[in-house]
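One structure, pasted below without further comment.
Note that one protein chain is taken out, while the other chains of the complex remain in position.
First chain written, first letter: the chains are A, B and C, and each begins at residue 1.
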Amino acid sequence: MSSSFGQVFRIHTYGESHGGGVGVIIDGCPARVPLTEAEIQRELDRRRPGQSEIVTPRKEADTAEILSGLHDGITLGTPISILVRNTDQRPGSYDEMAVKYRPSHADYTYDAKYGIRAPSGGGRASARETIGRVAAAAVARQVLDQIHPGIEILAWVKTIQHLEAKVDPSTVTAADIESNIVRTGDPEMVEPMIEHIKTIRSQGNSVGGVVECVIRNCPAGLGEPIFDKLEADLAKAMLSLPATKGFEIGSGFAGTLLTGAEHNDPFRNIDGKIRTTSNRSGGVQGGISNGEDIVFRVAFKPTATIMTSQETVTNQGENTELQGKGRHDACVLPRAVPIVEAMATLVLTDHLLRQRATSL
Amino acid sequence: MSSSFGQVFRIHTYGESHGGGVGVIIDGCPARVPLTEAEIQRELDRRRPGQSEIVTPRKEADTAEILSGLHDGITLGTPISILVRNTDQRPGSYDEMAVKYRPSHADYTYDAKYGIRAPSGGGRASARETIGRVAAAAVARQVLDQIHPGIEILAWVKTIQHLEAKVDPSTVTAADIESNIVRTGDPEMVEPMIEHIKTIRSQGNSVGGVVECVIRNCPAGLGEPIFDKLEADLAKAMLSLPATKGFEIGSGFAGTLLTGAEHNDPFRNIDGKIRTTSNRSGGVQGGISNGEDIVFRVAFKPTATIMTSQETVTNQGENTELQGKGRHDACVLPRAVPIVEAMATLVLTDHLLRQRATSL
Amino acid sequence: MSSSFGQVFRIHTYGESHGGGVGVIIDGCPARVPLTEAEIQRELDRRRPGQSEIVTPRKEADTAEILSGLHDGITLGTPISILVRNTDQRPGSYDEMAVKYRPSHADYTYDAKYGIRAPSGGGRASARETIGRVAAAAVARQVLDQIHPGIEILAWVKTIQHLEAKVDPSTVTAADIESNIVRTGDPEMVEPMIEHIKTIRSQGNSVGGVVECVIRNCPAGLGEPIFDKLEADLAKAMLSLPATKGFEIGSGFAGTLLTGAEHNDPFRNIDGKIRTTSNRSGGVQGGISNGEDIVFRVAFKPTATIMTSQETVTNQGENTELQGKGRHDACVLPRAVPIVEAMATLVLTDHLLRQRATSL
Partner (left out) sequence: MSSSFGQVFRIHTYGESHGGGVGVIIDGCPARVPLTEAEIQRELDRRRPGQSEIVTPRKEADTAEILSGLHDGITLGTPISILVRNTDQRPGSYDEMAVKYRPSHADYTYDAKYGIRAPSGGGRASARETIGRVAAAAVARQVLDQIHPGIEILAWVKTIQHLEAKVDPSTVTAADIESNIVRTGDPEMVEPMIEHIKTIRSQGNSVGGVVECVIRNCPAGLGEPIFDKLEADLAKAMLSLPATKGFEIGSGFAGTLLTGAEHNDPFRNIDGKIRTTSNRSGGVQGGISNGEDIVFRVAFKPTATIMTSQETVTNQGENTELQGKGRHDACVLPRAVPIVEAMATLVLTDHLLRQRATSL
């Protein structure tokens, strides 16, 4: 197990889907940062099941309690411990899954690794684990507001299966994204995406897609070569999320179709600042931010839980079939948006604090 | 700076392209592993400039010297320090670049971060830095041979710009790949790719592409949830390489076009073992290896150094032009292959040792 | 802040004395280790206030709740989160201390470092923080019982001020130590020590002393040169405890009075095993255990809180006096014994798991 992330602004998460609760300790948060439970709760509510008609109807209030590190609404510089109790537990729903491995879930691999697993609700591999990340990122956001208030971190649904939104990373707003339950920035695609999710769900099937994220007004100079390059830490952050299969920054995989003459970003003096006139680098060069928008994309596979019968084996290795049931997202993308933002916020906050350590 | 990678099998690299040398310390290598400088040299030679007619003609012997950690050809369990002296230095070639920022290089961002940079040859951001990684991975390979001798780690050129090789990850051999200077596993694409690189080079331009990699015979159970998932550490490893813009595992970005019913990998008992009958997961589920082939792809952008004139600015922010010169790869892909293998080897070795720590 | 300890068996603590609670996350605990809350509670009860007539009468039930990482009494390999709620809070008792710095406490330095502090009960600097360590060590003890069941870790009160107990580290038993409320291993010193503590307390004064600790049946080979030598990690562990001022192992400071000829431990073959005939090394040579008893001592200063008037300053820097009050230990030594054992257990468990990682 390795449930820690970050070097200076460092978080430690814990919890299974159906145990006493899930939570996080944040170590390395600066002192004297204003913080309320409401700021944490607002982000947890964006991640929460049951928030709209296109996500899982499970009822999880996900109420955050701050156990430590805060005094009269101000951080103490000591570890901030945040606990979210588990409530809507139905262990009974999972009896069959204790025996049969759900295809493309982590049941088999947890057994292979640990020789034991929490059989209900996915245990530690449940997406419920991301609550701690989102809560920690809400704290990180308050830190950013203290030391670099202008930084904006926005994610949105770029594609759902074959449906692609047209979104300009340099101008899209939080209001644009939050104005619709699918959390895409393209008004034209809201209805098609919602309808597609509903159709897929009615078939007991599922879909995935791509979340795109931009970090705007990021100062130049963040990222720690060689191994902790900014894009390397972002890639790790995103691939540590459940259901992710890919990460690309700037031109990404499509950039391999260009020649160097087409791909390079020319530098120009614009209004007295050194800028690039294109941004195929995606805001990072040599692992360090260059002051342009940081733009990256994350691929989420279709939800592994589907409502049809699938071939699988038991934990004794016998061939069998599994009929999916329960209350699951047919498409995780709308709820993945705040989680992608959360991980980007954690990476950026950590790198901002790291940069301060060694600046003369 | 953060020039360390790995948790148990942990490496620390150092060195600029035109200083005293580049190298690596490996800390956490088990004792009593047979090791020779020849094994390290063989891998360095695969990475080396001047090895074929399609790579940079720079003459860098890249001779490895083991300074510590070895006694009579056996590792001591103490840090292994490997030094490669710099030899073919032509600081004069870089005078102009001390003043003008090369587009899509790290010149500007290093200045933005550190307020200083080694002006010649890219300094720390030079691909020469990867020598330490390749040398360390050659040691890691010896460790694997002691504790899991069957593990195979092979990479190859999957695409160069629009040219795509057909390679079966489950059967391709090292001999297939090493049989041609472009290091692709598809005999049909060898000549087209070589010709394309030569044509592009003759135009003073450059191209990128995709390297694909497979890890075969990996035991199930490797990878440390939550944050050190196997794919997360692989993604970080790959995005820490110069010129990389994307990473995907298994079905990757294309997997987002499938439904869950199409994407899930059914489990079956095959010859008494639990296997999946498809491998869209790419050998990893829930961050843990499932015993199937681990398959991933890495996007490399076209080389930033091109031989034509480009718009840029000076380090004083004045608009100017830069005429490329020097001896550079028009396509880094053939030399990237051993580097991708090296990073995969480092990740896997580290996770194998981590898994031993907590297994009862 | 840095509230993490250990490399493989790694703990993260949190909590102030008068907030929502204190607790710990254990990351890196092997899976399939039997564990109950009762095993944790037993150690917390040894540490607890109010357990005897010579410790603080504060009523803190210190009831442990395991929030995660456990299923049906067996560890899952996932993070184990343990929470102890705060109950007996009397913030009113501390009003004066919010303004006046208690001499030789951490009030002033926390303000100097963080610009803020939890004013009541010592906040994060309270000895209440050690609850998380003791709970984590109770888990570590179960791990030891699985992989090296014979290892014994025992501490006792060696001195209280000028009173010194005669204890043979190679034969003293847990029963000897627990048979008396002062937790010394010398029956002759029980009454004198108890009487001395009572006398000092009646004077509103306090005393310190030395805790001695032995690790018996430790396998040879533990400890990681160069910086993570076993004695280095033990020293750090002990000096991280509140009120500690010194650490020595084996011959310690007194060993500096001997010559090399007197101090060296001769090796002999005893019953077919390589042993030393004396143990001035204290069971560690070159940072690595040699299989002999590991013996060390820790100095605890007299409790800083006393019931008489002392000169001090306000947080505005004005000279003033502070009259001590509240319910405090006149001597922390009896309650320090289980905490010293806890830290030794954590160090040893971590090093045992580290050693497994790189053993072929």
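Some notes on this structure:
Following the convention adopted for this analysis, contacts are C-beta pairs under 8 Å (C-beta built on N, C-alpha and C of every residue); 3 or more make two chains touch, one makes a residue touch a chain.
Note that the structure is a prediction, hence the values are computed from the model and not measured.
Within the entire complex, contacts from the absent chain reach the displayed chains A, B, C. Remark: the omitted chain is touched by one listed residue; of C:17, C:68, C:81 or C:289 this is C:289.
When you scan C:43, C:176, C:233 or C:341 for touch with the missing chain, the hit is C:233.
Set against the missing chain, the residues A:38, A:175 or A:360 yield one that touches it, A:360.
By the touch definition given at the top, chain A reaches the unshown chain through residues 8, 28-33, 77-78, 146-147, 225, 353-354, 356-360. In the full complex, chain B touches the omitted chain through residues 1-4, 10, 12-16, 19-23, 25, 27-29, 31-32, 65-71, 74, 76-81, 83, 113-119, 123-124. Residue-level contact of chain C with the missing chain is found at 1-5, 7, 13, 101, 103-106, 108-110, 112-113, 124-125, 129, 159, 161-162, 200, 205-210, 220-229, 231-240, 242, 244-253, 255-269, 272-274, 276-277, 280-282, 284-291, 299-306, 308, 310-313, 317-319, 354-355, 358.
What we mean here is this: only the chains that are shown with their structure count from here on.
Central chain assignment: A. Criterion: smallest distance from chain C-alpha mean to the mean of all protein C-alpha atoms.
Two copies of one chain, chain B and chain C, touch each other, and the residues they use overlap strongly: the shared fraction of interface numbers exceeds half. Centre-to-centre separation between chain A and chain C, using Cα means, comes to 39 Å. For this pair, chain B with chain C, the centres built from the Cα atoms lie 46 Å apart. Residue positions 225, 354, 358 of chain B are each in touch with at least two other chains.
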